[in-house]
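Have a look at the structure below before the remarks.
The complex is shown incomplete by one protein chain, all other protein chains being positioned as in the whole.
For clarity, chains are labelled A, B and C in written order, and residue numbers in each chain start from 1.
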């Protein structure tokens, strides 16, 4: 999950520099356990999102004082299986309770399970997955199991695994290889343990960030012969897939889950509308009323941020490079400016462009005392934080995720999360949003697995609109929302099937 | 122009009943002037939008007491030309003033004219047009002239022509054939006079509603050999084109201007956000605060209506058939209901679905006293107005565009514009929106006319994103809005051209 | 009614210049009918609000081509009475229908009538009234009748009388003296006919603007011996009363209805929130989205205007003199500026200060082309319109209530309603607001008439909070709103009576 990053303000299709590293250059050996220092040296080969810091509502369970590496432990679950590697299998019970609570808030997946009692649309599917390992992911994984699939799973981020949840999954028979605080070497080792198995070969990939896909491409390219498709959730991973496709190297169909309507609008617009306020409050306790704010980028994330701050009584300025988004900002009541025009007067600067160096040292030099700077966009490139690491500036950590950067004249800038994603670092992602994403992933797997020969070629696809609509419909009961049905006469008049899809593909919502 | 109708809530691709009338069935002779009664009998053959009532800010100039038909008059402009047919050429001066005022509010077209001083991108173009004839259209037409084109023009609606503007265009040398209050026979006669000319053959079509295109298809199919393309603005006309394309009968490229981003968002979302309030106030003087309203359909128009009414303190319910739009309504804070659930309690019912019989007689029977019913969607099909024409109900016209329909027990329903489009009938369309549309049309003409062989096939296209972005950029100065430019480094990072396009085609804005 | 003017942004207690004219100076004789020119000369002695132009929804009934002055006509109603003077008694039937429609929208007064079937709280009351004569006033008057009062009535504005309604009242036996288009002489003559009657002397006054009160003070001061109290609705009239009180000249209790909570919040905040949009749209058809607007004054009216325009996507600046209101503007998300700072860039200037010369010629000189200037505040003093009447500027009336003022360099300013109240001139007042005002007036009359000796002295009072609450409660059914009742235990805990009043007097709502 890379919530809130992406094609805000500009395109989803930028080329991160690491992409230019050739796959072939990477030579790692996984049988030798490197020393602690040695592990660090591998850090170039891991995707940035895999090491982003990540806060979680459930972080209170973090009592991992046990220093032994899970790779060195011998653990068995109660059924005698040892085909997993987690921090501590004994934490399973606590993890199970977390999963049960999450189940209550993910009615769509539970509804899928119910329907699966009759048919098993994933019978025969062998899914290898690489995602954040949280209670919500566990609900997804166990749903895939209920739908008939076999799963093996690794973490897509070295910090984000909830150990108790991993333990509960392992206890329930899922081969899970993940723990909080993996080294980069551990990271790849875990992925390898998922795919490199005697007598088992995956036929589906569920990826988040593209590292798993990358690994198979590099180490086990022959596996793709049996793989029916890839489901990818992150901006970064989707980008990698489009690059492969463009280069003619994509050898199976792939489903771009990131750009499905429900995910885009919910993950970005609606979720960020709330998390910008939450992130700012938790870190700074500031009052929004009357504050002057500049939001860089008026994509979905920017729209969400602007709407929320305007509603709280802030005066919001917007910067944009795209004239269409710019005109939308105007019509929504925001002055469209260049950053330079307002940088001296604003109280808060928020980036959500997906671009790099949107806030430069020059901008930072000109900000007024106590100006807050944070990033809601992609990765950690938008604010040129590196430019602040100079001798004349003093850094003072005043709270978790909050640094004061102090100029020689005493001016302080309040930098949040060191320029990383504010909503991931200083806020939490609502289960409801995770539910939409997980349901979309499940349906994408079902679609690719069951698609008749020829429906999908070796290309990147968006989820068929009808399935997008289905994901949405599974979430309506949460709001006690009642959908109207077309009469036969109306369906005929509109030239539509009564069950959808209801819109042409280019419809913008 | 069919502002605000269309693919709200459901698809743009319904099949209106008139489409089932075969082109070949229509046999009309235009040399014989029918009697007044005779003209009526032709009404089946004209598109519905051509006869929609239409209110205009400039209707105060309507002093047409002259009863002679323009077709029977001999008129010459000051240069001696008589190649036009308007109500009264002497009204030219007044019309010119209207055009000059409109020019002030259409800076984008004026900017195009300026750029045309160097090059003439439409040199050699012979455009036949069929649109509403208003001051704003005149600015478009004269801009096309400045860009090098020859134009001939008819009206796309029998009521909407501003006679003074038509006179001013004729005086300025434009062969215009249009007046307010044409009969249906006049309507086709005018179109025919535009295309059926000695020594002049059109090579471009600008249509609004599809009637002109239809006429050429039916009467002069050979003309298409020289025609480079069709630019069509209306939902109805675009629909006709897609039907032709599906049937393999489209013989030139066509540009679907209706679904360009700028038009959709501005014409529908932003414009309707304002016109719903305007239309309701002008007709009923009601207060919005505290009123319960149900909005049927949560497409762009529905979104605009809901946002405006919520902001004014109304309590808004939404009905939807599409689960994605339904979920958006939930997240935007509207209860999603079936119409039946709230029909007894609401003060206002607004339709914007593009569907038919959304409000039935049964609903109307259950509404409470003084409930207001109106339509912001497509055409006049959404409310089953015909069902109210029964003997037990009394109709009372209380104001222009406002009827009280009275039940035997005294209950009154307030029906606006007899179920036709409220925003066209009881409000006005801001020049700014018309400017966006007109600029888009001009650029679509330029694109089709100058496109290299093979870029466009015999199909229906959306405006290239770059031109959509260009239209937007031409309107930013109106808001004193300052666009940010990418640095070289940023453009490279994003993999974008610094001048756009800035988004993938599927971007939803 | 002087809806929307008043203590916006500044104090209610300005001293209009006419107040400096001594009452004793005015010597008019009413038996001699002056010539048309002669009538004009009296115009100094009439309050400004009496001659403000006034638009009404019902103005379409204005077919008064009869040139004979009502004062010269002999008319009788169907019961033979001729104790009235209206335009044409034969219009009674049409007027009655208007009254019946208004009754449907004034449920509070109708509820009072029902309760009056048992007791007649105004039995014995002889009320002389001077208000706008509209269908809504008629509902008030007939309610007062049903409550037991005798009434005689004149118009408080020479333009605002609906002749048909006046006829209907006269036909129903009410001695009404009013018609549309009275001369100033007529105005005072009508008032005189109300009070100067053989064998009838008023014991209550209901005034709107203070002209009636003024007249009695001047001509029949002895009448006050029998008068139990004055109910005054307008800012101007209330101001006169406070002046009298301060000067020790107020000889009966007076009720300031203008400053009751319900009137202030509804007439000003909620009503202006809607009427600013309505007034601007009807006059200019402008689009609000993206427009830069400066609102002068952040009282209730300014708050309403700002909220509405912000919601429609305008960028709003505020000017204020009062630091508390200024701080509210900040917290509500508006930049607080001096007019000079933004005058060059704004598209619209709206005054609602109650002050004079807020917009000066110097400001007007600096506005950009097409800037719209209008007034939502008090009277017509806020914009220095007189300063625009200079030879170098050209005035062009482009529509009713819309003037273009053109500078020598071609710059045009769009001046609405010549600087008079936009919401009265170019919009309508919702019946709901009128209902609140009328109910408040009725209750104030009941309170003053029935108050035990000594409860009210010769001073100006606000309506007792309990009655304010009662007015509100009578309007809740309109919204199907369900009030919660205190339990005995809760009432005891709060130290409140279960029936109210619920707030201390200084509560601000």
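Basically, a contact is a pair of C-beta atoms (placed from the backbone, for glycine too) under 8 Å apart; a residue touches a chain by one contact, two chains touch by 3 or more.
Remember, predicted model here, so these are calculated numbers, not experimental data.
Asker: Please identify which residue in A:70, A:175, A:430 or A:464 touches the non-displayed chain.
Answerer: The one listed residue touching the chain not shown is A:430.
Asker: Return the single residue from A:223, A:238 or A:271 that touches the missing chain.
Answerer: Residue touching the chain left out of view: A:271.
Asker: Among B:107, B:148, B:313 or B:495, exactly one should touch the missing chain; which is it?
Answerer: B:313
Asker: Using the document's definition of touch, tell me which of A:201, A:243 or A:370 contacts the absent chain.
Answerer: Considering all chains, including the one not shown, the answer is A:370.
Asker: At which residues does subunit B meet the chain that is not included here?
Answerer: On the subunit B side, contact with the omitted chain comes from 289-290, 310, 312-315, 330-335.
Asker: Can you name the residues of subunit A that touch the chain not displayed here?
Answerer: These residues touch the chain not displayed: 57, 60, 104-105, 270-271, 273-274, 277-278, 281-282, 285-290, 292, 307-308, 311-313, 345, 369-370, 399, 427-428, 430-433, 478-481.
Asker: Even though one chain is hidden, which residues of subunit C still touch it in the full complex?
Answerer: 7, 10-15, 259, 261-262, 264-266, 270, 319-331, 335-339, 341, 354-358, 381, 462, 468-470, 472-473, 475-476, 479, 481-487, 489-490, 492-496, 500, 502-509
Here is the rule we go by: only the chains that are shown with their structure count from here on.
Asker: Is the contact between copies subunit A and subunit C built from the same residues on both sides or from different ones, judged by whether over half of the numbers are shared?
Answerer: Over half of the interface numbering overlaps between copies: same.
Asker: Please compute the C-alpha centroid of subunit A, do the same for subunit B, then give the distance between them in whole Å.
Answerer: 42
Asker: Residues of subunit B touching 2+ other chains?
Answerer: 270, 479, 481
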